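Starting off with a structure, shown below.
As you look at this complex, bear in mind that one protein chain is not there, while each of the others sits in place.
For chain A:
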């Protein structure tokens, strides 16, 4: 059965870059959470950039995953920045108030620059 969500992680200095592709729902949330947590615990990560450019669908299960990782990033003294968010996902972020705690910028380069990564 085809996976409805794929993702990759890339380490850029102390920033973990997460790129999500596809659909993020309850079915996909647990695996993403586990994989993401293992990167947060690798000792190299302080900040996180999440690229949502290719996330075509998300429901409140996704909000739970982002909120959970936001708390973990805060615990290690870092920041979480979202980039390339599309209109549909943006609506859910607005509705849930997540933009009050997580900054959104236009693209990956802007997000990395915000967190002090030299490109």
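Methods note: a contact is a pair of C-beta atoms (placed from the backbone, for glycine too) under 8 Å apart; a residue touches a chain by one contact, two chains touch by 3 or more; residues count from 1.
Throughout what follows, contacts and distances are computed from a predicted model.
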One chain isn't displayed here; going by UniProt, is it "CopC domain-containing protein", "Carbon-monoxide dehydrogenase large subunit", "Anti-sigma F factor" or "Chaperone protein HscA homolog"?
-> "Anti-sigma F factor"
Residue among A:52, A:65, A:82 or A:112 touching the omitted chain | A:65
Sole touch to the unshown chain from A:35, A:88 or A:106: residue A:88
What is the set of chain A residues that contact the non-displayed chain in the whole complex?
-> 1, 4, 23, 25-27, 29, 33, 57, 59-61, 63-65, 67-68, 87-88, 92, 95-96
